[in-house]
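One protein chain is absent from this view; the other protein chains keep their places.
Labels run A, B and C following the written order; every chain starts at residue 1.
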Amino acid sequence: MSDAPAGRTMYAALELLDRQIVDADGCMAGKVDDLELEASQDSDGLPVVVAILSGPGALAGHLGGRLGRWLASVQRRLREGPDTGPARIAFGAVKRIEDHVEVALPRESLESNRGEQWARDVVVDKIPGAGHAPE
Amino acid sequence: MKKLGQITLGILTAMGGFVDIGDLVANSETGARYGMSLMWAVLLGVIGIVVFAEMAGRVATVSKRAVFDVVRERMGARMALINLFASFFINLLTLVAELAGVAIAFQLASDVNYLLWIPLAGFLVWFVIWRMKFETMERVFGLMGLVLIVGAVALVKLHPDWMHLWHQASHPSIPQGEGTPTYFYYAIALLGAAMTPYEVFFFSSGAVEEKWTRSDLFVNRSNVYIGFPLGGFFSIMLMALAATVFFPRGIGVEHLGQVALPTTLALGKIGLALMILGFFATTFGAALETGLSCGYTIAQYFGWQWGKLVKPRQAARFHLVVILSLVVAVLIGITAVDPVQITEYSIVLSAAALPLTYFPILVVANDRQYMGDKTNSKLSNTIASFFMVLLAIVAIATIPLMIATKAGQ
Amino acid sequence: MGTAPGVARLAGLVVACLLCASCIKTISPARTTHTYLRKAAHTAEVVVSAVETARLVAKSAGDGKAFGPYTSVMLSEQEEQAGQAQDTFESVQPPNARSDKVRDHLGTLLNKVSDQLSALRIAARRGELDKLSRLARPLRELSKKLNKFIENPE
Partner (left out) sequence: MRLSELMGHEVVTESGRVLGKVHDVYLVQDGPMLGEWGAALRVHEIIVGKRSYATRLGYDRRDAQVKGPVLVRLLLALRRARHVPWSAIREIGERIIVTDDAAP
């Protein structure tokens, strides 16, 4: 076993993966479906976490197997425009990691929020009372 | 004083909200068929749901995370997705049963076929979810469900041989001509009726929706420790009514209407009217809970905004899932599947699927990183571990028993 | 966790088993006198349940204890219940001459029950709740006979 490292430590799968993402306004904005690792000169050639991947594209890769392939094919069919890979949140936008992962952006600006916008614009907004909190 | 009032209200709500179509059907059915000799299964189920709901409520209160959030995070995306399929399917089946229950309550009051009422019931459930505040919704139907207490009055008025009922309960034996597998099949049904997973999805999501904090932990405990066992009292009451009136006459319960019959015999029109009102309140309340739970489980798995605290347009996918679930449930309901059969399947499968949600909650309730000093005590861990073993056995035994007994025939 | 495909297969198997379990309910042929008698007794049990329920409902309604809609729903339900049991039983092939006798005996009883339950339902639908007690009277005797049949189907 290696010597105790300095700085905050974290188990990626246990404490980061599959956790709730909360946006700048406190709204729930998807899950941490995968992490993007990158080794660069800045990091002395060691891999560091550079982005959170969120949304069905990322989840499909994480699930793997038949389930993952199925989800990926559903996602391909629903997608408009060219494949730009799974929705990405740069790790620099992460504010805090506690029980939730807080990001400093509103969810409207996240690519992974497109499904939510679709459900809102196409269905929910057309029903009377969608803009009022329940009383 | 205000706090005390709130706690009482919470207890009463939990008590009225405990009963749903599964409890109405399973307790009357088993009471009619086995007398009181399956009462132990109800008691076991009540203790189980107390342990389970208390943990889920505590985890939700301390960590602000509802059950399916925890399930995904601990079991990983893959296992949790399979869990989601199973939980959602059972939830939907329960929703169908509850909607049919609401429709049958309307039918008993109007003599118009229940199939015609199912779409209306579905619409009303959606409307309440869309418009009514969480707390109001929970209170109104929980408290209305308390009218079932009329059954207890009826039981006293029927002058049952209490010693005989007690003997059946304390010396459980399988009546002549009944098979052992069938007996245990119904024991599982009773366990599933008391411990339906949606209750825990709803309860924990509710704790998050109502923004419970550590100071509310006492409310959580009192709701669970007092409210649920009192709800269990209704279950035993229904069983005793059936054991008194149906068991000696060889009557089997095949229709929800029969559940009101003993009370009608004892108390006449008022008794009947209150029973039907009770059916409506409990099944409608449970239809709200299962309808919401359909949305909760999926939204919590994918991390979408959920809940009734925000405007519907801010939780668009959640509301879309709830609407679609209700539509599908109504469509299944109007195919004239036997509501009692659907209810039975839903509670038996609920029992089989329990370890899927129970286990992750048990683990997280022991995680100090979330729970701080509010982790499980030794005592609650001992009881919880006992139930984990029991539920594992039940899960393994359910499907073979279902096949061997041709679903309890 | 790597066990997922196994679990998925297991889930598939469970669903398949459930489908089978729900199909098993359909009638199967009776090969021996013994199984035939068992089916006959089971039919009688279901009909006794319907008859006894109908008696209780009729009594409550006759005493002014139940509403019209409830009475009418419950009585139609019992008629249907007994009718279904009868249909299922009559479609079972009796294996030999000995079972023919059982079939005739139970058949006669079931026909009488069916007539009485129909009469009850008709009266309830017409709102003639005061007639129900009288109409239900013959059911008592029929119920006794059915119970005797259950104890000794021959």
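Everything below uses one rule, namely that contacts are C-beta pairs under 8 Å (C-beta built on N, C-alpha and C of every residue); 3 or more make two chains touch, one makes a residue touch a chain.
A quick note: this is a predicted structure, and the numbers were derived from the prediction, not measured.
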Contact with the hidden chain (one of B:Leu24, B:Met237, B:Ile323 or B:Ala384): B:Ala384
Touch residues of chain B, complete complex, unshown partner: 74-76, 362-363, 366-369, 375-376, 378, 381-382, 384-385, 388-389
Chain A residues that touch the omitted chain in the full complex: 1-2, 5-14, 16-17, 34-40, 42-43, 46-50, 53, 61-62, 64, 90-95, 104
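Note that only the chains that are shown with their structure count from here on.
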Farthest-lying chain, centroid of Cα atoms versus that of chain C: A
Euclidean distance of C-alpha centroids - chain A vs chain C, Å: 57
Whole-Å gap between the CA centroids of chain B and chain C: 29
Centre distance in Å when chain A and chain B are each reduced to the mean of their C-alpha atoms: 34
Chain A, residues touching no fewer than two other chains: 65, 67
In chain C, residues with contacts to at least two other chains: 4, 8
Residues of chain B touching chain A in the complex: 63-65, 69, 72-73, 76-78, 80-81, 130-134, 136, 299, 301-306, 308-314, 316-317, 319-320, 323, 370
Interface residues, chain A side, partner chain B - complex: 13, 17-21, 27-31, 33, 54, 59, 62-65, 67, 99-100, 107, 115-117, 119-120, 123-125, 127, 129-135
Chain B residues within the chain C interface of the complex: 75-76, 78-79, 82, 85-86, 107-111, 245, 249-252, 254-255, 257-258, 260-261, 264-265, 267-269, 271-273, 276, 345, 399, 402-403, 406-407, 409
